[in-house]
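One protein chain is absent from this view; the other protein chains keep their places.
So, chain A:
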Amino acid sequence: MVRAYAQEHTYKHPWERVTSASWRKFADPENKRALSHILEVDTLNRKLDPEAGKLYTTRAVTIHTPGPWFIRKIVGQEICHCVESTVVDAKSRSMQLATRNISLQKFIEVEEKIRYDPHPDNPNEWTVCKQETSIRIKPLSVLASMAEKIEQKCVEKFQQNSAKGREVMERMCKYLEAESKGISL
């Protein structure tokens, strides 16, 4: 069984600022406290296609193992490694991120896709963020008998975390806005 959900959020900031904030989201110490489930983010690979104006990035994201506490007991691991691939198309002004877990795959598969595009109603000032998440407990794993419950718990946890992520993004955008106007906060 797969549990999937989608979310949408409008940032009242231009696309350039929102995507800049997205890159900075995990680095700021204040954000690190808010996003305490993110333990480490490393850039593994980065390539620029200068003809197309596209920037490709692969990052490793180490997170505190999601879901309720007993999951960590069962899988015996406190941390989970994920890989995030990002393509930024500067010409068409789009940013797409896809994140997937690469450890604990015996038990669970989580995939998250995020897109940042200029908002159709106000493309120069606003940005729309669309997010899709799917969570699947592997049918033959030790977690299978309680898969539905665990998936639900994971969804709740992920939604709490993405709400925190949005707050961090909003704060980062305000900071960048002030910076661009030469005001220090």
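Quick note on the criterion: a contact is a pair of C-beta atoms (placed from the backbone, for glycine too) under 8 Å apart; a residue touches a chain by one contact, two chains touch by 3 or more; residues count from 1.
Heads up, the rule we're going with is that contacts and distances are computed from a predicted model.
> Look at the options "Mitochondrial distribution/morphology family 35/apoptosis", "Proteasome subunit beta", "Aldehyde dehydrogenase" or "Translation initiation factor eIF2B subunit alpha" and return the one that UniProt uses as the protein name of the missing chain.
So the chain that does not appear here would be "Mitochondrial distribution/morphology family 35/apoptosis", according to UniProt.
> Write down which of A:Pro50, A:Pro139 or A:Gly182 is the residue touching the left-out chain.
Only one listed residue reaches the unshown chain, and that is A:Pro50.
> For a quick check of understanding: of A:Arg3, A:Lys130 or A:Arg171, which residue touches the chain that isn't displayed?
A:Lys130
> Just the residue numbers, please: which parts of chain A touch the chain that's not shown?
Chain A touches the chain not shown through residues 6, 15-17, 19-20, 23-24, 27, 39-40, 42-48, 50, 53, 55-58, 60, 62, 64, 69, 72, 78-79, 81, 83, 85-88, 90, 94, 96, 98-100, 102-103, 113, 115, 130, 132, 176.
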